[in-house]
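Could you have a look at this structure, given as C-alpha cells, before my questions?
In this view, the complex is presented without one of its protein chains, the others remaining in place.
Which chain is which? They are A and B, in the order written, and residues in each are numbered from 1.
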Amino acid sequence: MTTLSPIPTDGPHVVHDTALNLGDVVDVLLLRDYNTMLVVLATVVLGLAAGAIGTFLLLRRRALMGDALSHAMLPGIAIAFMVMVAFGGSGKSMPGLLIGAAVTGLLGVAAVLAITRLTRLKDDAALGVVLSVFFGFGVALLGIVQDMPEGSPAGLASFIQGKTASIVRKDLWLILIVAGVVALMTVLLFKELALLCFDEAFASVQGWPVLTLDVMLLTLVTAVTVVGLQAVGLILIIALLIIPPAAARFWTERLGVMLALAALIGGLGGWIGASISALVPRLPAGAIIVIVVATIFVASMLFGARRGVVARLIVQARLGRTVRRQHLLRAIFEHVEAADAEDAEPIVVEATLVQERSWSRAALRRLLRWARRRHLLAAVGDGRWRVTDLGLTEAARVARNHRLWEIYLIHHADVAPSHVDRDADQIEHVLGPRLVRELERLLEPAHPAGTVPPSPHVIGPEGG
Amino acid sequence: MQWYTLDTWIVVIGVLCATACALLGNFLVLRRMSMMGDAISHAVLPGLAVAFLISGSRSSLVMFIGAGVVGLLTAVFVQWVHTFGRVDRGAAMGVVFTTLFAIGLVLIVRAAHAVDLDPGCVLYGSIELAPWDTVAVGPWLVPRAVVVLGSVLALNTLVVGVFYKELNISSFDPALATTLGINARAMQYLLMTLVAITTVAAFEAIGSILVIAMLIVPAAAAHLLTDRLGSMIAVSLVFAAVSAALGHVAAIVVPGWVGATDTMTSGMMATVAGGLFAITVLAAPRHGVVSRVVVRRRLRGRILREDALGLLYRLEEQDQPVTRSELVDRLRTALVIGGGVATRAFRGLVRRGLAEPAAESLRLTDAGRVRARQLVRTHRLWESYLYEHLAVPADHVHDTAMDLEHVTDPAMREALADHAADAAEDPHGTMIPPA
Partner (left out) sequence: MTTAPASRRAARERPHVATGAEHHPDAPLSIHDMTVAYHRKPVIWDIDLDIPAGKLVGIVGPNGAGKSTLIKACLDLVPRASGRVLVYGRPYPEQRRRVAYVPQRETVDWEYPINALGLVTMGRYGQIGWFRPVTRRHRAAARAALERVGMQDYADRQISQLSGGQQQRVFLARALVQDADLYLMDEPFAGVDAATERAIVQVLRDLQAAGRTVLVVHHDLQTVPTYFDWVLLLNMRVVAFGPTAEVFTEDNLRKTYGGKLTLLDAAAQAMARAQR
C-alpha cells in the first residue's frame, strides 16, 4: 500500500510553547520572521489571485470546475515524473511536474465539457466522472511509480497535500510570479470575461471569440491551482477558488467591486490563516486558511449588505407588516366609506373586521394595538373602535395611494409593473405630482383633488 | 498472473462496495446532485474524528453514526447556503465540503495522539489489506469488510426498495411530489444520509476517491444505456461489479508492463470504470457519440440523394439531356458540396435502383420517377404554401422548401395539398406534379 500522508506538516513554529505572548503575535503579523514572512506572503498572494479568478468561475456557474481540475492534475504529475525518469532525469524537476499537472488538468476540463456537449449527462455527473476517474488513474500511476526500480516518488505527495509550512524562497517566487500574472490578466481581461460570464450568446454574436476566452479563463484557473496545490493542498485550493467570491457576492451587485472584495477576502484569509498557523503548534496552515475564509463567508451570508440573510429577512418582515397595516387601514377606510350615517362616530367593529380579511384574530389584535399606539384608533369597548381624525387621514392616504396605483397599473400597463413601489408613503414621491394629477383625472374627472377615488375593480356577479 | 484466495476476497470486497455505491448513485445522477457524493465523502472527515474522540474506539457503529450525522448536516448546510444565501448549488457544495474537510483536518492533527486515523487511508483506501482483518461469522472467518459492506449493501437495497416510488417521483419532479404530499426534501436527506454511511463503510476498503467513482460513473454510464429507471439501476450494478473485478485484475497485470510489480487496486478500479465509461460514451446504442454521428450522416446522405433525385426529375421535365459530369457539377453548385459527395449521391441512387446508367448520363427508373415526382410535388406544394399563406417572397421560397421537403410525411403532404388545392403551379410558374 502506498502511504501518502495528506496532513501538511505543522506550521513553521515561531513559538513552541503553548502560551502566546504579544510580542510573538506582533512579530508574526508584521512578518518580522523571515520564514513566516515567506509563507504568509505566498498564501496572501495566492488568496488574492484565487479570489479574483474564482469570481468569474462562480459567475459562470462553474465553481466546482476547480475541484475537477485539481483532481485531474494527479495523473499529470505521475506521468511527468515517469517521463522525466525515462529520459534520465531525477523526475523531481518542479517545472516539469507542474507542466504535467497543467496538461492533464486541462484535459480533465476538456473531458467535462465534451461529456456535457456530447451526451445527455448534466454537468454535475460529468464533473464527478472526470474528477474520480482521473484521480483514481493518478493514484494507480503513483502506485506504479513507487514500485518502479528507478522511482522514488517521495515529495510527489506534497502536490496533493500541500506543504504550506515548508515553502521555500524558490517556491515563493513561483507562486508570486504566477499569481501576479493571473491577477494582471484578470484585470486586463475584465471586460471580456465579464461579458462571457454575463451573456455568452450575446458575446458570441458580438463577435467575441467565446471559446478562446473560455480557454483563457480556465487556463488562468489552472495556473492558480497548480501553484496552489503544493502551497495549500488539493481540497484547500478549491476552497480558495470558491469561498471568497461566494462571500463577496453578499456585499455587492457590481462585478468590479465583487472581484476586488473576493481578492481581498482571499488575501486576508491567507494572511490571518498562515499567521495563526505559525503561532499555534499543530495547526495545518491550509486548513486554517480555509476556516478563516469560511468564517468570513458565514458572516457575509448573515450580514451582507446586499444579499445577506438578515438584511433580506428584515426587508421581508417589514414588507409583510406594511402589507398587513395597509390592509387594516384600507379596511377601516372602506367601512367609514360605506357607513351612511351623516354624523355618527366613525366606528369599526373587531368582529366584522376579522371576518373580512385573511388575518387571524391574534394578528388582528396585534394590528389594532399598533393602530392604538399610533393614535389611529381608540378603543370604545366591546371590540369596537373609534377611528380618530389622524386615523381617518392615514386610512384615506393609504386607500388613495392604493387606488391610484391600481389606476396607474391599468392605464400605464406597459411600463407600470417596474415602477410600482407600494411602500412609498406618497405616490407622488415615485411618480411625480403631475402624473398623479393626471391619474386622478383619469379616475374621475369631476373628482376633487386630494380625496379618495373609487376602486376601479371590475367585480363579477358571483365573487371576487 | 497468480491468483490467490486473497485476490478473490479483494474482488468480493470491491464488488460489494461498488454495488452499494452504484445503487445510490443512480438517484444522485438523476437529481443532478452527483457532486454531493464528492462533497459528502470529503465532509465526513470531521464526523469520523469527532466520533472517534468521543467514543475512543474505531467501532463501526460509532463511525457510522458520526458519518451519518455529518452527511445529513452537509446536505442541510448546502441546502441552507443554496436557499438562504442564494448561492449556486455547485458553489454551495464547494463552500460546505471544503470547510468541513478543513475542520476535520484540524481536529485530526490537533488530536493526533488520541485519533488513530490515517486520512491517507481515507483518501486512497487499502483494499489490499482488508482481507486480513477477519471476523468470525458462524464457523467461518470472513473479512470484516465483507460483513460491513454486505450489511450496507443490504441496507441500501432495502431502503431503495421500500421508497422506490418516492425516490423516483422526488427525483423527477419535486414540485409534483410536494403537491402530492410526498416530502421531496425529506427524501433527499434520507438519500444523503445513506450516501454518508456507504462512504464510511467504503473508506477503509477502497478510499473516498473510489467511492465517488463508484457512486457516479456506473450510474452515468447506465443513464446513457437505458431509458427506464429499473433497467438503469440494474445496468449500473453490473457495470460497477465488472469495473471492480476487472480493476483488480488490471492492478495485478498492468504494472508488469512497465517493470513494476504492483499498484493500488482502488485506483485501478476507478481507472477501469473510467475506461468502460469512455467506451459507453462513444458506443452506446442510442445515446452514444458514434451512433449519433452515424444517424446524422445517414440523414445527410438521404437528403443528398433526394436532392439528386429531384435534379434528375427536373432535368427530365425540361427534357434537357446532360452528361454525367454536368450532373455532378449542377448538384455541386446547387448544394455547395464537394464533387466526391455529389458523385456518391448519384451512385447511391443507382445502387438503390432509383436511377440507371443511360448512354453518357443517368436516367430515372420507374420506381425512381414515382419517388422523385412525390419529392418535387412536396417541394412545390411547400413553395406555394409559403408564398400564399406566409407571404414569403417568391425568390426566397426555394431554399426553405428544400429543407422542408425532406421532413414531410404523407399526411403532412396531403394537408399541404388541401391548402393549395387550387394551385396547379408553384410561385415560379412551374407545374406541381399530381399525386
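The rule we apply is simple: a contact is a pair of C-beta atoms (placed from the backbone, for glycine too) under 8 Å apart; a residue touches a chain by one contact, two chains touch by 3 or more.
All figures in this text were calculated on a predicted structure; none of them were measured in a lab.
Asks: Check the options B:Leu30, B:Ile103, B:Ile127 or B:Ala355 and report the residue that touches the missing chain.
Replies: Missing-chain contact among the listed residues: B:Leu30.
Asks: List the residues of chain B that touch the chain left out of this view.
Replies: Considering the whole complex, chain B reaches the absent chain at 30, 32, 162-166, 168-169, 171-173, 175-182, 223, 226-229, 231-232, 389-390.
Asks: Can you name the residues of chain A that touch the chain not displayed here?
Replies: 120, 122, 312, 315-316, 319-320, 323-324, 327, 330-331, 333-334, 336-340, 342, 346, 355-358, 389-390, 392-393, 395-397, 400, 402, 406, 409-417, 420, 422-423, 426, 448, 450-452, 454-455, 457-464
Operating definition for what follows: only the chains that are shown with their structure count from here on.
Asks: Taking the mean of the C-alpha atoms as each chain's centre, how many Å separate chain A from chain B?
Replies: That pair's centroid distance is 31 Å.
Asks: Tell me, which parts of chain B touch chain A in their complex?
Replies: Going by the criterion above, the answer is residues 29, 32-35, 37-38, 42, 81, 84-88, 90-95, 98-99, 101-103, 105-106, 108-110, 112, 118-120, 123-124, 126, 128-129, 207, 209-210, 212-213, 215-217, 219-220, 223-224, 251, 254-255, 258-264, 266-271, 273-274, 277, 281, 287, 289, 292.
Asks: Considering the complex alone, what residue numbers of chain A touch chain B?
Replies: That would be residues 1-7, 10, 58, 61-64, 66-67, 71, 82, 115, 118-122, 124-129, 131-145, 147-149, 235-236, 238-239, 241-243, 246, 249-250, 282-284, 286-288, 290-291, 294, 297, 301, 307, 309 of chain A.
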